[in-house]
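Next up is a structure, given as structure tokens.
Only one protein chain is missing; all other protein chains are in place.
Chain nomenclature is as follows: A, B and C, assigned in order of appearance, with residue numbering initiated at 1 for each chain independently.
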Amino acid sequence: MNVPLGTFSLGQDQPFRLIAGPCQIESRDHAFFMAEALSTLCRELGIDLIYKSSFDKANRTSLRAARGVGIVEGLKILADIRAHFSIPVLTDVHAPEQCAPVAEAVDVLQIPAFLCRQTDLLIAAGKTGKVVNVKKGQFLAPYDMKHIVEKLESTGNHRILLCERGTCFGYGMLINDMRALPIMAQTGYPVVFDATHSVQQPGGLGHATGGQREFVAPLARAAVATGVSALFIETHQTPDTAPSDGPTMIPLADMRALLEPLIGIDRLVKQGSQN
Amino acid sequence: MNVPLGTFSLGQDQPFRLIAGPCQIESRDHAFFMAEALSTLCRELGIDLIYKSSFDKANRTSLRAARGVGIVEGLKILADIRAHFSIPVLTDVHAPEQCAPVAEAVDVLQIPAFLCRQTDLLIAAGKTGKVVNVKKGQFLAPYDMKHIVEKLESTGNHRILLCERGTCFGYGMLINDMRALPIMAQTGYPVVFDATHSVQQPGGLGHATGGQREFVAPLARAAVATGVSALFIETHQTPDTAPSDGPTMIPLADMRALLEPLIGIDRLVKQGSQN
Amino acid sequence: MNVPLGTFSLGQDQPFRLIAGPCQIESRDHAFFMAEALSTLCRELGIDLIYKSSFDKANRTSLRAARGVGIVEGLKILADIRAHFSIPVLTDVHAPEQCAPVAEAVDVLQIPAFLCRQTDLLIAAGKTGKVVNVKKGQFLAPYDMKHIVEKLESTGNHRILLCERGTCFGYGMLINDMRALPIMAQTGYPVVFDATHSVQQPGGLGHATGGQREFVAPLARAAVATGVSALFIETHQTPDTAPSDGPTMIPLADMRALLEPLIGIDRLVKQGSQN
Partner (left out) sequence: MNVPLGTFSLGQDQPFRLIAGPCQIESRDHAFFMAEALSTLCRELGIDLIYKSSFDKANRTSLRAARGVGIVEGLKILADIRAHFSIPVLTDVHAPEQCAPVAEAVDVLQIPAFLCRQTDLLIAAGKTGKVVNVKKGQFLAPYDMKHIVEKLESTGNHRILLCERGTCFGYGMLINDMRALPIMAQTGYPVVFDATHSVQQPGGLGHATGGQREFVAPLARAAVATGVSALFIETHQTPDTAPSDGPTMIPLADMRALLEPLIGIDRLVKQGSQN
């Protein structure tokens, strides 16, 4: 099943789409800077882009961590990016009452992994009619995503994306089961691979989540070879100074080198499928 | 650190307190029936009881599963049980705005495992000044509970309980790391062992969570021998017909046989401590 | 089923027996020193002792680690300890051809966890007619131990012990599933809990296995409360200078304080059973 989104659609037989952006909306200027850079890069590489950024980090490890610009300011920035660059925009929602206002500003509502079983949030997101990207909880088996799909479908919304971002493996470590990608694809909905959160090390920095940025590239290649509809990659011009997810974000300057082989593998794997 | 709660307190050197009740508030009559039976049993056994029941099951596996009587009716019933039986009452909260009204009706607010990192919910619960029982997320290492404690302490509330209810172990299976109990106790706060959710098998029934009721007794004995401040045990007169958590709840008629050896082990383990 | 061993027997309704000793046979003098100390302690506490020590460490993490005194010298020492102290002796075997000579010197042959599926080793051990203690592989589910039992039973030997020593949990970490104890007991054979290897951290020291000695006591209490036939505890007068398993062994001077509460819990849990 293909999920239409503006001028393109997401589907298991379509070229992968790129969901990318900095973890947080840091400021209007920073958001425009990042969207400009990513738009240009994707145009050059011939990839369709969905711009991603969060207005609130609602479940930081530590209370002292930065939470973001807030919903009012954040949605204004995202709406302006959508209008200015003519690209679809994605952000995450944390409470049912956020869904309607967020849906006015963005094209894709994302359900965070920890919240993927919260029925009211799923229903509220589904009811907006927008595309909903659900991250598989780190505590969930891929074949259990069918129940989440059913909750969303009950709203009449069939524009659903299912996203792998790692599964619990002992303490302080996630693992990617590449079988999860074809298993989730059995629902018929497009599958997304989140290459940067997958290398998180929960609690790895003591006061914050750590990460293994060096494994983003091999895992992204593996996922694309397995077959995905979209890649989710957080990026930042200087990740190590970013207010969140620094250890996992890819330096903006490295994005081209990361993406080029993925495009080749994707083409090869989907050869023979409709394009 | 001891956490006072009505006529008693919870502490690692106190006899274990029992948090018990049916998973859901099914009706006023059923709630009173259960509270009556548990009060009588605990009086006979010399255990302090905290009555537990949920007004809403917000994260059921399947959309078709029963969600409960709702917050308005549920809180009325819980408040009446508290008044009628003179026992503290516990229920779980799912959104920040629920915390204040819930705090008027009950003595302990419980943070569900999936939501244990949601900062706003923790803060709102902490601000009520009520005792807050946080279930350790199935995706969290026990030593990372210190960050959750810090979020709660930031509200000035130090009446905190930390609850073990199983950790992800492969797909569709939880495991109890008994080391988690002493590790969480290092925070200084009382530790609770949830003996019935610990034997859940997520997704185990296809459309719902399964369970291994036969392991509740050995795991409860193990936890008490390790040292806990409270046991959390869901119970029902006929679990197999209950609207939720049937595969894990203990038949009411079996509670006495389950509890008696636990009391003995608890006394032995805490010998020499203040009583 | 009770497994007779010299003047006592092991069984789920018998008081727990203690399998204890230093990881390696370091020298004749050291072995006699340890056996003397443990014999005296167990006599005072009223526990039956099986003396444990290895003549060869065949699967050390690193090549540079000490392997032991060897089979010829080791078996002589073990046989002399058995004769001198009149206690049963246990050691581990690593190859089928070791079983017959080892069986002449000791009372219990132990199958190491990594080797628990090696059919020829199990058969050779079984054929000696001696008690065989099989450690559950860290890679094995407890319910799969029934196949190992069957391999041993095929030799006509029904003097089998099944030992829990931790299960893989992510990288570099073991976890004890206390459900494994009743599950393995369903075979009808006595179950042993290895409290010191259970707290190993494979590869935790970089060049060697690390450990969390502080969790031996709570895990041993948990296991005894669940119900076991024997406890396996490695001990040493100065663990931190021992040639192997230093991070997990219990200082000899701490053994009494470790064992005393276990005896109380064991009595309580087995009350009503034959003694």
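Following the convention adopted for this analysis, a contact is a pair of C-beta atoms (placed from the backbone, for glycine too) under 8 Å apart; a residue touches a chain by one contact, two chains touch by 3 or more.
Predicted, not measured: the structure shown is a model, and the values here were computed from it.
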Contacts of the hidden chain among displayed chains: A, B, C
Options C:Gln118, C:Gln212 or C:Gln237, residue touching the unrepresented chain: C:Gln118
Contact residue for the chain not shown (choose from C:Gly137, C:Gly211, C:Pro239 or C:Gly264): C:Gly137
Interface residues of chain B (partner: the chain not displayed): 169-173
Touch list for chain C against the chain that is not drawn: 58-63, 67, 94-95, 114-115, 117-120, 137-144, 147, 150-151, 154, 167-168, 171-172, 202-203, 207
Chain A residues touching the omitted chain (full complex): 169, 175-179, 181-182, 212, 214-215, 218-219, 221-227, 261, 264-265, 268-269
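The rule is short, and it goes like this: only the chains that are shown with their structure count from here on.
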Contact graph of the chains (line, ring, star, complete, other): complete
Maximum inter-chain contact count - chain pair: A-B
Closest chain to the centre of mass proxy, which here is the mean CA position: B
Between chain A and chain C, centroid-to-centroid distance (C-alpha), Å: 49
In chain B, residues with contacts to at least two other chains: none
